[in-house]
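In this view, the complex is presented without one of its protein chains, the others remaining in place.
Labels A, B and C are assigned to the chains in the order they are written; within every chain, residues are numbered from 1.
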Amino acid sequence: MQQTFRLVIDCPDQIGLVASVSQFLADHNATIVEANHHTDLQTGRFFMRHEISTDSLKLDHKSFVEEFTPLANEYQMNWKLSDSNKKQRVALLASLESHCLVDLLHRWHTGELHCDIPVIIGNHPQMKQFADWYKVPFHWVDFKALGKEAAFAQITTLLQEYKIDLTVLARFMQILPDTLCQELQGKAINIHHSFLPSFAGAKPYQQAYDRGVKLIGATCHYVTKDLDEGPIIEQSVKRISHSDSAADMVRKGKDCEVTALAHGVRYHLEDRVIIHRNKTVVFA
Amino acid sequence: MQQTFRLVIDCPDQIGLVASVSQFLADHNATIVEANHHTDLQTGRFFMRHEISTDSLKLDHKSFVEEFTPLANEYQMNWKLSDSNKKQRVALLASLESHCLVDLLHRWHTGELHCDIPVIIGNHPQMKQFADWYKVPFHWVDFKALGKEAAFAQITTLLQEYKIDLTVLARFMQILPDTLCQELQGKAINIHHSFLPSFAGAKPYQQAYDRGVKLIGATCHYVTKDLDEGPIIEQSVKRISHSDSAADMVRKGKDCEVTALAHGVRYHLEDRVIIHRNKTVVFA
Amino acid sequence: MQQTFRLVIDCPDQIGLVASVSQFLADHNATIVEANHHTDLQTGRFFMRHEISTDSLKLDHKSFVEEFTPLANEYQMNWKLSDSNKKQRVALLASLESHCLVDLLHRWHTGELHCDIPVIIGNHPQMKQFADWYKVPFHWVDFKALGKEAAFAQITTLLQEYKIDLTVLARFMQILPDTLCQELQGKAINIHHSFLPSFAGAKPYQQAYDRGVKLIGATCHYVTKDLDEGPIIEQSVKRISHSDSAADMVRKGKDCEVTALAHGVRYHLEDRVIIHRNKTVVFA
Partner (left out) sequence: MQQTFRLVIDCPDQIGLVASVSQFLADHNATIVEANHHTDLQTGRFFMRHEISTDSLKLDHKSFVEEFTPLANEYQMNWKLSDSNKKQRVALLASLESHCLVDLLHRWHTGELHCDIPVIIGNHPQMKQFADWYKVPFHWVDFKALGKEAAFAQITTLLQEYKIDLTVLARFMQILPDTLCQELQGKAINIHHSFLPSFAGAKPYQQAYDRGVKLIGATCHYVTKDLDEGPIIEQSVKRISHSDSAADMVRKGKDCEVTALAHGVRYHLEDRVIIHRNKTVVFA
């Protein structure tokens, strides 16, 4: 895999901005592999992602950051420069359902998800078998024995010890406390098993069955303290009919969950997502 | 178009039921063009639709009904026998947006929608031009001048005078009064411009834009007095992204609305929809 | 899981046929969980699938078959009565790509695919790791060392020894010899990584990339001696754009392959597919 730097920017829109950034890149001989721009005309905010081949580039990561900083300050940028060779460290949190967990592990194993997965955490012990197969340390945090507060304290410690960059709730059926949501802001992704905002909260498939909808779905979103209200990264739907029982809907919905979560996590890992207020710009 | 009878039944499930109905049909030499069955295992209710060619059948409509009635009573059936040659009379109600209206008119004109359209009613005069093209009488009911109550009284009268079987709200932006909803139960279809139950109520596209969803949709449902809560017949979705403005979403959403409404109306006209509590069985 | 019998029939359409079958079922107190009918009006062929709860049924499998046979003969039926408790024995054949294999194994592991998987066969040794995880015997058939003829002879022997009912080619990159295709007729399922009949043959993603299509797909079909020409069970598509490289298309296509194959295999295992000439009736 070719090494790239990803320069991701959001800032107030301004004439000359793109010219300045492009000139900077040209001055340092950057070959641009992929470039995306978006202007939010309502808020006047500008979003930009460049994927730059490091082959031709006359700057290493450190000097790029140093040289770019004055420009970034001038334009009041939120920005980062990530290095595709530096893998993010991802923790997977799961409960009893294995479909999302196993799918992410397999995509990671085959290299589709370019990251490290140093730890899997379960509030039940059952997912250990899959962790073992993929030789990832598994921690069972026993919510029943510990109580919710101590359990989450233990999870917080684990995330710190393993130096986790991204926490993925792969059908983790525990609601994170507000403080942890706050700490993990923009760094924790959840999969909700409905097409949000429809059927937020518990038992979305039963809700969908009761309402008699003709399509079901799943929503991949950033975790915020307002449950199921975080910025949406990806959604997926499937057609159903009267002949689908609530159990059929669960089965079909799983395929939506797997796909939406896998996409969302990949977009995040490739720095394709920019959060703006309660929405996302996704340069897919 | 070949003439058919459509025998549509719902009743408590019972062993021997299908045998009895099938034997009745065989005894009268019925060739079955299409047959659909569904058992709702939760409620123990059985649903059945037969489309029967009249060519070989040794009964006319009247005698079929007479002969079938004892069987229907025995099994406590809700049932009807409709004749494909007897077109339903459909009223289209519209406001200022033409896309759904024009689409339905064109599908009717080309024979895809097998019905009569004896009247179009608008709460604004603008849709008259399209009514004129298709030579359908247009009535402008002036809500501003009349007030809501008198206006709906006038609409009710029109529906009666034109002997309307099905009322289609093709983006008709007025909320029907409860009494009219009651009268038109199971005989009025609405298109809501969101993927219900998400974004019920007013301005769904703005709501969707504000929430930052990644798919938008439309919902075709029966009108009930609980706004946007009626039994859903059909739903349709389209993918959107951050680069879609609220205006883009309106444009894309229209394609969803047109498709979902056209499908819903056709299913109803072909007696493919059975309402059960707040849900539908759709033998599509 | 509730035990059911699945009565699957295809025969010339005839008045009285459904009545006779339904009466037979009623006479033996059969509760019908799901019933599907289809008449092919072009060929006058009738297709029928009943899923019958064994709870109330007054026949065991053997006596059902005996009692039903005269009726079946009278109507010249192709038919079978399968028992949901008697799991089909499925062999998975794979090469170097793991996505379809791992997905099927996981669905089997969680009970979504109700079957036995007694053996996995690879023409390369790499898939052994996944077989080991799921504790399924793995046989590496070394095509290079053995030559094609001997290799397929070995595979044929394995399928016989393991008493295989269904052979699934989960991205198995070897073309089966005609004689084996003949033997496995209706009992071998392949996944082709294109939306057939587009891009049959080798390197479909490269073909798709070169042609500049805007959607790619996958096709699950029965194996026949005419490569990529067998009856189609299921197809799946995904949208792509100019920004997708051939490698991106491979990645996106894999999700199509996984879904289409999983559906196709499940339909087959649940006796939902009837092959008619070169097409399928799928009671999904």
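The working rule: contacts are C-beta pairs under 8 Å (C-beta built on N, C-alpha and C of every residue); 3 or more make two chains touch, one makes a residue touch a chain.
Note that the structure is predicted; figures quoted are calculated from it, not measured.
Q: What residue numbers in chain C mark contact with the hidden partner chain?
A: Spelled out for chain C, the touching residues are 38, 40-42, 47, 195-199, 211-215, 217, 231-235, 237, 241-243, 245, 278-282, 284.
Q: In the full complex, which bits of chain B touch the chain not displayed? Write them out.
A: 34, 98-99, 102, 106, 110, 112, 133, 243, 251, 255, 259
Q: List the residues of chain A that touch the chain left out of this view.
A: These residues touch the chain not displayed: 15-16, 18-19, 22-23, 25-26, 29-37, 39, 41, 56, 239.
The working rule: only the chains that are shown with their structure count from here on.
Q: Under the over-half criterion for shared residue numbers, do copies chain A and chain C use the same patch or different patches to meet?
A: Counting shared over all numbers used gives more than one half: same.
Q: Distance from the CA centroid of chain A to that of chain C, rounded to the nearest Å?
A: Each chain reduced to its C-alpha mean, chain A and chain C end up 35 Å apart.
Q: Roughly how many whole angstrom separate the Cα centroids of chain A and chain B?
A: The computed centroid separation for chain A versus chain B comes out at 41 Å.
Q: Counting only residues that touch at least two other chains, what does the list for chain A look like?
A: 243
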